[in-house]
Every structure is written in structure tokens, then in C-alpha cells.
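Right after this comes subunit A.
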Amino acid sequence: MTERFILIPGRTSKQGCGVSEGKFDQVYQQEITTLQVAPADMKRMGLANGDRVRVTTESGRQIDVAVTAATGDELPPGLLFIAYGDLSSRLMDGDTHGSGMPTSKGLDVTMEKLS
Partner candidate 1 sequence: MSSGYFKIAGGTVYDPIHGVDGEVRDIWIRDGQIVEKPSDSNIRPDKTLDASGLVVMPGGVDMHCHIAGPKVNAARKMRPEQKRKAEKVVRTSNTRSGTMGSVPSTFATGYKYAGLGYTTAFDAAIPPLAARHVHEEFEDTPCLDKGFFVLMGNNHFVMESIHRKEPEKLRSFIAWLLGAAKGFTPKVVNPGGVEIWKQLPSGNVHGLDENVAHFDVTPRQIIEQIARAVDALKLPHSVHLHANNLGMPGNWITTLETMKTFGDSRGHLAHIQFHSYGGGEGDENTFNSKVVELVEYVNAHHNLTVDVGQVLFGETTTMTADGPLGYYLSNAFKSKWFSSDTEMESGCGIAPIEYRNTSLVHSLQWAIGLEWYLLAKDPWRVVMSTDHPNGGSFLAYPQIIQLLMDRTYRQDMLKQVHPAVLERSTLADLTREYSLYEICIITRSGPAKILGLTRKGHLGPGADADITIYTPNDDKTKMFELPRAVIKSGVVIVEHGEVREPLTGKLLYVAPEYDTSIESDIAEWFEKYYSIRFRNYPVPLDYLHDREEVACARL
Partner candidate 2 sequence: MLTLRYKADTTVPVEVEGLTPSAVRGLSIAEIQRFDLFHGNRKVPLAELFEISGDPADARMEFEGDLAGVHWIGAQMSEGEIHVRGNAGRHVGSEMTGGVIHVHGNASDWVGGEMHGGLIHVHGNAGHLVGSAYRGSAKGMTAGVILIDGSAGNEVGLTMRRGLLAVGGECGDFVGANLIAGTVLVFGPCGNRPAAAMRRGTVGLFGANPPSLLVSFRKSCVCQPTFLRLILRHLESLGFAVPSECYNANYGIYHGDHVAVGRGEILIREN
């Protein structure tokens, strides 16, 4: 089943440490290729840590990514979070609305579980 979410890419300290270590090393790569989902949403969509999902934006940009449950109540239901990097950049459109800044947070997406 496919559900609508709002995706927020952002920084994490693990991602920050990973940058210093090396962007082709394990810490950074693991952090930017893991999508955090609220525990309630995981349960409702029958998702377990490590399962893979397809995330699609309104303009049709798409990524397949592994999920993990967000810790505690950090992420409210309906919201997705990922450390910004290659995968989150693939979802960003080019339009900056006359500001120089592409819309990189608060993206309307759909998420569906990949069998």
C-alpha cells in the first residue's frame, strides 16, 4: 500500500562524523542510505528495520531505500527523516523560486513497501 508522507532531510551527528571519516566509508554511507520512519507508521505499514521502500515525490523523482524506526517519539507519524546526501538529493527539483535555495525540506512524498 502507498501512503502520503512529508520527508525532511537533515543533519545528524553520525553523518557529520562520517563526512570527516570519508564519504565512501561505512559510517557516512550507512547514515545517508537509511530512512527513519515513525514507529506507529512502521507498524501500520508492516515494516521492520532493514525493509526496503520506494519513496516518490510529486514531480515523479524516486528512490528505493532501507528503513529504520525512529527512536522513541522523535519523529511524529506522517513525517519521514533521512540524513541528507546522495539519496535525498535525488528527490530535489531544480526550481529555487527566485531564492537560490532548492526546496530540500518538507517534501510531499508517497512511500510504498517493496516486497
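Criterion: contacts are C-beta pairs under 8 Å (C-beta built on N, C-alpha and C of every residue); 3 or more make two chains touch, one makes a residue touch a chain; residues count from 1.
As a selection rule, all candidates are chains of the complex that A comes from, given by their letters.
Owing to the predicted nature of the structure, the values given are computational and were not obtained by experimental measurement.
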{"item": "Options 1 or 2 - which one, within this complex, touches subunit A", "value": "2"}
{"item": "Complex interface listing, subunit A residues touching candidate 2", "value": "97-98"}
